[in-house]
Structure formats: C-alpha cells, structure tokens
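What follows is a structure written as structure tokens; I'll ask about it next.
Apart from one protein chain that is not included, each protein chain of the complex appears where it belongs.
So that you can tell them apart, the chains are marked A and B in the order they are listed, and the count of residues begins at 1 in each.
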Amino acid sequence: MPPNSAQYYSDQLRRHLRSGLRRPGDLLNPILFFLMVITLFPLGLGPSPEQLSALSAGLFWVVALLSNLTISGRLFAADYEDGSLEQLIMSPHSTALTALTEVAAHWLFSGVILAIVSPVFAAMLQMPTTAVGTLVVALLLGTLVLSLIGAIGAALTVGLHRGGTLLSLLVVPLYVPVLIFGVGAVNEAAQGRDPSSWLALLGALAAMGLVLAPVAMGVGIKIAVDR
Amino acid sequence: MAERSSGAVLVYFDSFAAAWAMAGHGPFVWSAYGLTFITLAYLIFTPLRRSRMTMLSIRAELKRGAPNGRHTSSQSVANGAGAQREDVHAP
Partner (left out) sequence: MWSFIHKLGSPPWFYRFSGQLIRWLLPIAITTCCVGAIWGLLFAPPDFRQGNSYRIIFIHVPAAVVALAGYYALAFAGLASLVWKIKMADTAMRAIAPVGAALTFIALVTGAIWGKPTWGAWWVWDARITSMLILLFLYLGVVALFEAYDNKAAAAKACAVLSLVGTVNIPIIYKSVDWWYSLHQPASIKFTGESAIDASMLYPLLVNIAAFYALFAVVVVLNMRAELMSTHRRSAWLRDLVGRS
C-alpha cells in the first residue's frame, strides 16, 4: 500500500491491539500492581481516613508514575528481539508514526484501563468523591503523556544492558510536570474548586507530547537498529 | 571591622582566627569553599593527567619505531575509535 497511508497505520494499531489482547490476563497486571501498592500505603502511613484523604491525590499519581515506569521498559523490547524493529525502519512508512501506533496500543491497555478502574482505587484511598471525575479525565490525559515519555526512554535504551534502571533515570525528571499538574487538578477538585486550568495544562503537555515524542522515538529506534 | 577611608577597603576580619571562625559560621563557609576547591581542582587535573598519559604513551611508541600508526587520520575518525591494533612490543 502507498507509504504513509492512513490504512497502514490503522492496520498497525489493530495489530498491536490484537497482540496485546492475546493474553487477556496480562491486561490485569497494571491493575494488580496498583492494588498491591496502594494497599501498602495505609499499612505504612496508618489507616486514618483524614490523612489518607489529604494524601490521596499525590499517592495515586506517584503510583501511576511507577506503574508506567515498570511497563515502559518492555515497549519496544519484543520488537527489537524478533527483528520487527528493523523491518519498521526499512518500510517506506514513517518510523515515528508507526512507533506512535505502538504507544497508542500500549496506552489503551495501561493508562486507559487505569483511568476506568480508578474510582475503585480512589475510594480505597479515601479520596473525596468530588474529585473522582476530575481524576478520570486527568488520568486519561496524564497517562497518555506518561506513555509518550516512557516510549522516548524506551526507544533510547532498547536492547541496552541494564536498560531498565537507565530508563528510570532518564524518564523520571520528565515525569515531574505530569505529576504536578495531575495532582494539582485532583486536589482542586477535591476541595470543590475548578480544576480546569490544571487539566488544560495536562492537555497542553499531551498535545506537545503527541507532536514531539514520536520524532524522538523515531530517532531512538533508528539508533537502536543501526547498532 | 572594615573601614572606608578615602575609598580604600580593608579586609573585613580583624585576624586570621576571626576569618577562620567567621563568627560561628566558619565550619559551614570553609567546608563549602573547601569542597568546591577540591572538586574544581579534580575537574581541571583529571583531563590534564589523561592528556599527559596519552602523550607519553604516543612518545614511547614513536621511540619504539612506529612513526605512523597503522591508520591514517581519516580512518581513525571512525565510530568509537575501536583500535584493535596491538602495540608493537619493545624488542
């Protein structure tokens, strides 16, 4: 098919979605991780509802970051190992956009699922109910940015020895604005105020990420294949 | 205390002991300056030493009679300068 056609990219997306669904059990992994980690907080901090409620937004987002960190490392690894990354480069289609389809699938299976399930976790952390709607929207935007940032790190470290630790080092500084804007939005909503300026900032990050991250990913993948 | 007399500025402290103690803040100020001095000295001397070592080893090779390396300059400017050439050992 002609290079850069929309059909090609939607095919690619469908392919990634199908391979993600191959083992449906894997979809539960981010949720389980989340559940286990937020169980630790009341154990560590004490179960007092007021304290948990005050901290809930921050705790939630930190765990979301950590969760994204653990799964980002595997983003391009399988493709690197079985050689499909090379085919990606050699195809006439844009490497950046093809990588983006992979990230999109990845996000749908991690961030979006998390956003959908988040009200449950919010209740466990005693988050005020006024904040939950904002939480879902903020997570949708925020996890998208997290996935994009994680993908940049993954592209730069794919196939490297001890790439996982390196990935964390590279990506954590870049996560910080997402954390701050996400928690800001949820806290505003929790106190009954309007979170839209924080959400707008998250949206801006998402827009920027969608434009810039694929370029960085494309370069990273080319470097990895050239090695 | 420092006094301005006709534009001249004097050292602020009365004595070396006063400068060392800095009215109680001495340990902080001097440790900060000391740490910085050590780090900067390290930053300057490390590359100098490295250059010197390389220079000495090149000189030693030249003396042993390897006037040109096996590679020309255009070849050496390759990725990572992976020089697998083993050194000519002294007879």
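In the analysis below, contacts are C-beta pairs under 8 Å (C-beta built on N, C-alpha and C of every residue); 3 or more make two chains touch, one makes a residue touch a chain.
Keep in mind that this is a model prediction, so the values were computed, not measured.
The undisplayed chain touches these shown chains across the complete complex, A, B.
The hidden chain makes contact, of the residues A:38, A:52, A:131 or A:156, with A:156.
Note on the undisplayed chain: of the listed residues A:32, A:45 or A:169, the one touching it is A:169. Where chain A meets the chain that is not shown, the touching residues are 152, 156-157, 160-163, 166, 169-170, 172-174, 176-177, 180-181, 184, 201, 205, 208, 212, 216, 219-220, 223, 226-227.
Residues of chain B in touch with the missing chain: 2, 9, 11-13, 19, 22-26, 28-29, 31-33, 35-36, 39-40, 43-44, 47-48, 50-51, 54-55, 57-59, 62, 67-73, 76-77, 79-81, 83, 85.
The rule is simple: only the chains that are shown with their structure count from here on.
Once the centre of each chain is set as its mean CA position, chain A and chain B turn out to be 44 Å apart.
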